[in-house]
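A short worksheet on the structure shown next.
Of the protein chains in this complex, one is absent; all others appear in place.
Just so it is clear, A and B label the chains in written order, and each chain counts residues from 1 on its own.
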Amino acid sequence: MIIASKKPIEEIIQEVKDYKRLLILGCNECVTVCEAGGKKEVEVLASTLRMHFIKEGNEKKIEERTLERQCDHEYLEEIRGIVDNYDAILSLACGVGVQFTAEKYHSTPLLPGVNTCFLGANEQRGMWTERCQACGSCILARTGGICPISRCAKRVMNGPCGGSSKGKCEINKELDCAWQLIIDRLRDLGRLDDYEIVAPIKDWSTERAGGPRKVVREDVQV
Amino acid sequence: MSLRTLEELKASGELRTSSKLEAILKMGHLAVTSECGPPRGSDPKAVTEKAELIKNHVDAINTTDNQTAVTRMCSLAACIHVKQMGLEPVLQMVTRDRNRIALQSDLLGAASFNINTMLCLSGDHQSFGDCKQGQNVHDLDSMQLIQTVRRMRDDGKFLGGDDIKRPPNIFVGAAANPFADPFEIRVPRLAKKIACGAEFIQTQCIYNLDKFEEWMRRVRERGLHEKVFIMAGMTPMKSAGMAKYMKNRVPGMDVPDEIIARLSGVPKDKQAEEGINICVEAIQRLKEVEGVAGFHIMAIEWEEKVPEIVERSGLYPRPQV
Partner (left out) sequence: MRLKCPANFRIIRLPCTGKIDVIHILRAFEKGADGVYVVGCMEGDCHFKSGNFRARKRVEQAAKILDQIGVGGERVKMYNLSSGEGPLFAQYSIEMDNKIRELGPNPVKVALQAKKQAA
């Protein structure tokens, strides 16, 4: 899922301080699971902002709403009737949700309430770690199911580099060396010989480098 | 390997480039290289003065490419200064800062100055340097850079497939760290670099001689020493403090406690001399190891000691090519 983290409250206060009527808009998908922008976080942020601005003598109308998804037309339509009641929307969705909402409600300022971080997994309660960089051309079949693009600090395709030490990465002793993990897994799968296959020069055109990407599926279009 | 003269070597047709390092290695001499770290400024004297100190004692001089990710004068410019002194530079290139367009372009630039030797590296992560907030590129990795150079040289083709007019004439090297983890793939990793086209290897600094010899034994077991010239990396310690720092703080470095104990065992003002002794003894021991084709002496900001190390190790005078 998409992992996001809450923006510091001071930053949010700066963003919203000049708007009188504010809608805080949560999302029921990824940001709910990673506890950054679901209904609960919307409630807490709304209460916090209301108290702050009352205390500052700058009372605002701050209301709450959480949609099933902010990256889908049909759910975003649910707020069409109320959007004009607000001077701005503070969206706690990922960057996709913020932008899609902004595209739909062109004349309402849209502010992000979270930092969208990466594609990751819920490794343990309160800890999310990166697993994918959406390069658009998956090589996991060749790397023991462990991605060197998202998990190696140098995205080395033929690793490990000389900085791998006791299974950890040179940049941070807490961080597993992706190539150590790959080699361990290849060994356990009895496929260590595959290590010596040189990974070819990667076509990065399906990644960010190729410009904004699009997937079109004519078979499901109506 | 018995020694051959340059004429014999030329007649054999084994020379692929006009690299002086290639010629010396293929003539059968133990080669000696050293390095010049370019300055954090634009004064060419910082390069030429260092080169001057070591020029009679080494066959070629590596110029490092923004080592430890600290911004410096570019490696290519430093190489050109070395070349203009009539010496043999080794262009170090890391894949951290440039994409495949820039790498190929810089290679052509180097070749235009008849820079004939290079070393392909991935480069230290930028978080170690002075631009921690910068992007890294890593469009290619070090192995893919080796493949790229070989393709440009041998096939005369760019990565995109077009022909190169006057392809680069470059002898290609790579680094190897016999001490990094996991140890079991250290030799397979070398084999991979050779498969990609590496012709010589400069290793990480060697302090744990036993472990290095074990690595060499495994290298010979697979016959890899006959496919690539392995130059042992040597860095003299200036003090016990430096040894401790290298042991504890530099990733992938294996400094045995005996080295630290030996340096700590002499007074502070004698530690530098002891560091040189340790280095000379190591070279003398490794000279005898089958498959060691030479030495790469990285005397970091201590270039003036290179002549002494080379002379005392019995590697002087250098062969004339």
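Going forward, a contact is a pair of C-beta atoms (placed from the backbone, for glycine too) under 8 Å apart; a residue touches a chain by one contact, two chains touch by 3 or more.
The model shown is predicted, which means the values in this text are computed figures rather than measured ones.
Enquirer: Omitted chain: which shown chains does it touch?
Expert: Taken over the complete structure, the missing chain's partners among displayed chains are A.
Enquirer: Name, in rising order, the residues on chain A that touch the hidden chain in the full complex.
Expert: Contacting residues on chain A, toward the hidden partner: 9-10, 40, 43-44, 47-48, 50-52, 54-57, 59.
In the analysis below, only the chains that are shown with their structure count from here on.
Enquirer: Which residues of chain A touch chain B in the complex?
Expert: The contact residues of chain A facing chain B are 153-167, 170-171, 177, 180, 183-184, 192, 195-196, 198-201, 204.
Enquirer: Which positions of chain B touch chain A when the two form their complex?
Expert: Answer in residue numbers: 96, 100, 122-125, 127-128, 136, 138-144, 147-148, 159, 175, 177, 180-182, 184-185, 188-189, 191-192, 195-196, 204, 251-252.
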